[in-house]
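All protein chains of the complex are present and in place, except for one that has been dropped.
A and B are the chain letters, set down in written order, and residue numbers restart from 1 in every chain.
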Amino acid sequence: MTEAPLLSVRNLRVVYPGDDGDFRAVRNVSFTLGRERLGIVGESGSGKSTTGRAIMGLIASPGRVEADHLQLGDTDLSTITEAGFRKLRGKRIAMVLQDPKFSLDPVMSVGKQIAETHRYHFRSSRKAARQAALEMLAAVHIRDPERVYDQYPHQVSGGMGQRIMIAMMLIAGPDILIADEPTSALDVSVQQQVLTIMDEMVKSRGMGLILISHNLHLVSSFCDRVLVMYAGQIVEVCDAGKLHEAQHPYTRGLLAALPELGHRRAELPQLQRDPAWLIDLPAAVGTAA
Amino acid sequence: MSTPLRVGAPTGWRGWLLDPAPASRNQARLGRWYRAWLAFHRNGLAMTGLVIVAALVLAAIFAPLLADRELAFHQVLEDRLQDFSWLHPFGTDELGRDIYARVVFGSRITLTIVGLVSIIVLPVGLGIGLPAGYFGGWIDSVLMRITDIFLAFPRLVLALAFAAALGPGIENAVIAISLTAWPPYARLARAETMTRRHAEFIEAAQLQGASSFRILLTQIVPLCLPSVIIRLTLDMAGIILTAAGLGFLGLGAQPPLPEWGAMVSTGRAVLLDQWWVATIPGTAIFIVSLGFNLLGDGLRDLSEARSG
Partner (left out) sequence: MTAPRGWVRQIAGLIRRIAGLLGSVSLTFLGLTCVTFVIGRVIPIDPVIAIVGEKATRSTYERVFKELNLDRPIPEQYWIYLKKILHGEFGTSLMTAHPVLSDLLRVFPATLELSVSALIVGVCFGIPLGVVAATHKGRWPDQIVRFGSLLGYSMPVFWLGLVGLLIFYAKLGWVEGPGRMDVSFDDIVPTVTGMITVDSLLAGEDEVFWNAMSHLVLPASILGYLSLAYVARMTRSFMLSQLRQEYVLATLAKGLSPFRVVWIHALGNVWVQLVTVIALTFGSLLEGAVLTETVFAWPGLGLYMKNSLFAADLNAVIGGTMLIGVVYIVLNMLSDVIYPLVDPRARTRK
């Protein structure tokens, strides 16, 4: 890729202080993101969400975020004030969370929640924001935007809720979308639909997407590139198409643990973990470029 | 074991107690208690509460050593309404009795009321809540309807009406307060029982042919007790305040008993000139109920931290 990356992260570290010592949830994570779809996989607790939230500047205290370099387009995120960061959230970089049932405010109509993002970032009038929200609802393939606008989150289905969430996050036109397990709370039947819509939006707007998931199949079929995380570190980076050529034993273990269609196996092999994987990797310089 | 993910983990016996991967059940249990104590200890307010409650209990037990019984009860009319002095650190009341000594001996009355109410309320609450939660169905409906009815009543007013009906006095105040205090315990015991009714060890006991009564008593009661006790600690303050309120209105302990609420009431007459007569016993009520509140709050934080 020749143009400047949308996001570049070098040696990102996140620490949660605790009674029994500091817990290093993310250790020296480095990567760059262009106008592409980047997947982050890893088992539960490997620090995927924490990485996403750290980039959004949404790690609540007492958690601490440090990085050698954290650049969003031409903005250096490590020097920015919280108020400055707020202007970027939603506008330049946005995030879709796992379960629309919990990530939409239950007592505000969904339309208002979408319009709210617009109003905040563009200081738009109530009417303009409403119009924009209706258009956004239509863009995520919601059939009757006028009706849905006034509905409350409990009245919409999971798939619809997630599309509303996407609309709410994309209405201010961000360059980057971080989707943290956007489909794992949804019915299998609508997962693909939501992914397709997300893909459509990302492509047509030329955005970069970070798709966080522990579903290797999904990531490898949907993304261009995959980061594999284990215990807070990136242990491997590969092109999605070449995932089967992965080197790291952890990735191989994850791949081997996947049930495959057509191959009946009596037992899925257990993932073997090597304590050596926990040792800090050398701080990355320009890896995963 | 310390993983590379954790830095600055404690070592030595603290490390042993705080080990995230304990080697034995005892280590795990001790570790849990130690963690709980650490959390409690760090909570300065909760520790203050513990100290106050301990002081109340000690004052009640050792009252005769801490103050002169004679000064507390004997009327010395020529010493009426004296200001603070060495002999009377908090002055004297309208009958020349030493207020300090009366407050010290009053702690016995407060503790008696609190103790008696607990003794009545716990069995009644558990007795209604446990079967309701365990058997469910119509038993649950009937018991809970009764509980709801009592819960829907204004507590002090009902206690007032009961105390009026039964006549003034400590015993009747206790009965009146208990009658209005049990419903939350029934609710709590029911909720705790319902979440455990289908636990495997309960079903195992059922299969072994244990009677329902036995299961309730030996398996479920011990599990319910922590939350019930926390609730009781928090309720103590309310009980003390209601008792003092009844005393203030003249429906609690009768003269010459040094009940704090009644002492405030008699001090009212001389409030503007001898402020301490009413204020000192009121302060005692306040401090003691604050102590129970702080303690209960700390305990609740602990249990929430552990379950959540």
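The criterion applied here is as follows: contacts are C-beta pairs under 8 Å (C-beta built on N, C-alpha and C of every residue); 3 or more make two chains touch, one makes a residue touch a chain.
As the structure is a computational prediction, the values presented were derived from the model and not from experiment.
J.: Of the chains you can see, which ones touch the chain that is left out?
T.: So, spelled out: the chain left out of view touches A, B.
J.: Touching the absent chain in the whole complex: find that residue among A:Arg10, A:Arg24 or A:Arg89.
T.: Of the listed residues, the one touching the omitted chain is A:Arg89.
J.: Among A:Val26, A:Met168 or A:Ala246, which residue is in contact with the omitted chain in the full complex?
T.: A:Met168
J.: Of the residues listed, B:Leu30, B:Ala164 or B:Ala210, which one is in contact with the missing chain?
T.: B:Ala164
J.: Given the contact definition stated above, which residue among A:Thr117, A:Gln191 or A:Ser220 touches the chain not shown here?
T.: A:Thr117
J.: For chain A, enumerate the residues touching the unshown chain of the complex.
T.: 53, 56, 58, 86-91, 94-95, 97-99, 102-109, 113, 116-117, 120-121, 152, 154-155, 165, 168-169, 172
J.: Which residue numbers on chain B touch the omitted chain?
T.: Interface residues of chain B facing the absent chain: 45, 145-146, 148-150, 152-158, 160-162, 164-167, 237, 241, 244-245, 248-251, 261, 264-265, 267-268, 271-272, 275, 278-279, 282-283, 285-286, 289-290, 292-294, 297.
Following the convention adopted for this analysis, only the chains that are shown with their structure count from here on.
J.: Roughly how far is chain A from chain B, going centre to centre by Cα mean, in whole Å?
T.: Here the centre of chain B sits 50 Å away from the centre of chain A.
J.: Could you list, by residue number, the parts of chain B that touch chain A in their complex?
T.: So the residues of chain B in touch with chain A come to 2-10, 18, 20, 35, 38.
J.: What does chain A use to touch chain B in their complex?
T.: Touch list, chain A to chain B: 19-24, 27, 231-232, 278-280.
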